[in-house]
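Note that one protein chain of the assembly has been removed; the remaining protein chains are unaltered in position.
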Amino acid sequence: MKNTKKVLTLLCIVALLTGIFAACGKKEASNQNDQQQASQPAPEQKKVEIAFWEQDEANARNTLDALISEFQSQNPNITVKRTHFETEDLRKNFTSASLGTTGPDIVLGPNDNLGVFVPGNLVQSAEDVMGADFFKNFDSVALEAAKYYGKQYMIPDRNGNELCLLYNKKLVLEAPKTFEELMDISKKLQSEKKVQYGLAFNKVEPFFTVPFLGAFGGQVFDDVNAQSPKPTLDTPAMLEWAKFLLKLQNDKIIPKEADYDVASNLFKEGKVAFLINGPWEFGTYVKAGMDLGIAPIPSINGKYPAPYSAVKGYCISAGVTDPDKKAAVKKFLEFVNSKDAQLKMVDAHKQLPTNLEALQDSKITSDPMIAAQKEQLSKCVPMPIITQMRAVWDAMKPVQQELFAGKIKPEDAPKKIQKKAEEGIKALGF
Amino acid sequence: MRSERFEKGDSVLKIILIYITLGIFCAISVYPVLNILSISLRPASTVFSTSLKIIPDNATFDNYINAFLKYDLSKWLLNSLIISSLSAFFGVILSVTAGYAFSRFEFLGKKVGLSMLLVTQMFPATMTLLPLYIMLIHYRLSNSFLGLVIVYISTTIPFNIWILKGYFDTIPKSLEESAYVDGANITISFYKITLPLAAPAIALSALFSFMGAWSEYIVARVIITASDKLTLPIGLTNMMGQFTTDWGIYSAAALITAVPVMIIFICLSKYLVGGLTLGSVKG
Partner (left out) sequence: MELKTLQNKKQNRTGHSRNMAQTRWTPFFFLLPSLIVLCFIVLYPLFYEFWISFRNVTLLNLKSGKYPYIGFQNYIQILTDPLFYKTLLRTLVWTAINVFFHITFGLFLAILLNRKLPGKSIIRVLLILPWAIPQYIGAITWRGMFNIEYGAINILLTKFFGPNAAIPWLSDPKWSFIAAIITNIWLGIPFMMMTCLGGLQSIPQEFYEAADTDGASGWQKFKNITLPLLKPVITPAAVLGTVWTFNMISVIYVITYGAETEEAQILVSLVYKKAFSYFRYGYSAALSVIIFLILMSFSSIFIKSQKLED
């Protein structure tokens, strides 16, 4: 009796295991079948479905939906399915989806995604799909930012994403030119009990503090275009950066604790006079009835902080190989990057468009918020988009938090950031 | 002060102390829910506020209306309802027979099997995501409700089996044995006698399976990417932007998500006592 049971169990296990291994083995074969079936010639006006992923804010999503339905009514054989992801999720899911067949065909996101998408072979050259002529009508600076090691992998649709100094005109009449001025104004307002703090910004993310590194002449990589760029974080500039941030906190210019929401709301409520934030949020403050002023982040010891500028744009998945699909993707991308479409998007994201015609439109040239951004943009540096940047962000974030929490002395911070960044780059496989 | 309603021999002071203690714990356990309620009722301009009032000044239902108007909340609710119900249904069917087998029968590897069920809970679940995903793609189940349901069932089965096995253990065997004397076979006695008696534990394991599916996020995020198939938790996290989140609408939607399970939970709470038998006091 016992023996039969044993044999039976054994048989079952063997059966299951063979099933599993057979499943593994067959995988590649069946994938090839899929592709063959898909590429078979089809009758004209074949139905094509485009999967489109984005990570935009809510306003821009609504505009995108309107654009998509307009596009679909013009091209009844093409359906575009938009799916929203949070930034990190988009990166993560696109990467895991690339192992299968369910990934997106088009991805809209910031250009630092390229640092993951290109080395991971997830996207294909946009020039191959769109043709070289397509890019003649684009702003050359934006195009440059959408390249990865010289190759055009992304079609930029907006330029900016830069941090500016926002000020409440009810509290401050004119934007300070220097940081010393800003501190004086803050202290005065504080002593008059008009505000709780002078300045606020998101203290959690290094994206909001890295501009100050530029003011002390520092940059995070020795040369971003080199084959293997080295992080340069253990520098005197980084030490100045750490000391400066800590001084802002100790002088009570900035709040002891502030994430994005806290900073933004202190500003909205008039509890701080200045805020460092980006164009995506301008509309919110105007809507809340604030008298909003926008200016470049003021200079420190005569040198301007350098916020990162970045472009956002469309990437085409490496999985788009079928000619019908390629044609549909091309049509869609031409449509959303036309002058009219880009101008509609500007209403939502409040950044500079990349289409040359759109840039010349009076709507753009006469917008004071966009004009103010141009001034800040001239002081920006392009955000490094190489894969290694991820390790730099991950190195700065915890040390910056420890610095604000008083867990680490400014003197020790640069060394720790450098060490972590080096470890991170090694972990990425470079 | 001896009443039928209290424990014999308790002094008034002791009773008061017990009530105070329970009151404090209740307050702590309920407050976060009230906090969501409070935020969801605030008008958009005062979502962040230092007021501790539960019902804020100028309370409004705008956020609830906007949650449905601005987002596909009704679609997400429907999708989640379908997926969670299917997971609960199949999760119970599959584990009830296994729980019965573990409770009633003697077979090779019974002890090992039971501990293996525990062992499946020990591997960090997020890591099994990648192989699962590859497997679902192979069977063309990615982006489908069925694929998601299969994964959810497999995650609930081990815990369900434990609960059901524990509960079956408390049902005396003599009932079934008398049925055999009357000529019933094991299938009939299982369905006609044991199953109805195990109703509390079955209700509970259905509840746990339902809840697990209702609030699961990490797996759904990877398997479902089509916008018309999103489930509630993914929809909710989609409401959070990279930098900005409309916390008022989010809280309204979160409450809409939480209330159905809370109601089911409260309705079934009498089963929770006694139904939750991981091990049993009785032999």
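The first chain written gets the first letter, and so on, giving A and B; residue counts start at 1 in each chain.
Following the convention adopted for this analysis, a residue touches a chain if its C-beta (ideal position, glycine included) is under 8 Å from a C-beta of that chain, and two chains touch if they have at least 3 such contacts.
Please read all numbers here as calculations on a predicted model, not as lab measurements.
Check B:132, B:206, B:224 or B:249 against the missing chain and you find that the one touching it is B:132. Remark: the omitted chain is touched by one listed residue; of B:41, B:77, B:161 or B:203 this is B:161. Interface note for the absent chain: among B:45, B:97 or B:144, the touching residue is B:97. Contact between subunit A and the absent chain runs through residues 1, 4-5, 8, 12, 16, 20, 88, 92, 95, 98-99, 116, 119-122, 203-204, 255-259, 261-262, 265-266, 387, 390, 394, 397-398, 401-402, 404-405, 407, 424, 427-429. Take subunit B: the residues that touch the chain left off the picture are 4-7, 10, 18, 21-22, 25-26, 28-33, 35-36, 39, 48-50, 52, 93-95, 97-98, 100-101, 104-107, 110, 113, 115, 118-128, 130-132, 134-135, 150-151, 153-154, 157-159, 161-162, 170, 173, 176-177, 180, 184-186, 189, 211, 214-215, 217-218, 233, 236-237, 247, 254, 257-258, 261-262, 265-266, 269-270, 272-283.
We take it that only the chains that are shown with their structure count from here on.
Of all residues in subunit B, only 45, 47-48, 70, 107-109, 129-130, 133-135, 137-138, 142-143, 221-222, 225-228, 230, 237-238, 240-247 touch subunit A in the complex they form.
Within the complex, the subunit A residues that touch subunit B are 2, 5-6, 9, 23, 26-27, 30, 51, 53, 55, 57-58, 81-87, 89, 93, 96-97, 99-104, 202, 260-262, 264-265, 269, 278, 280-281, 284, 288.
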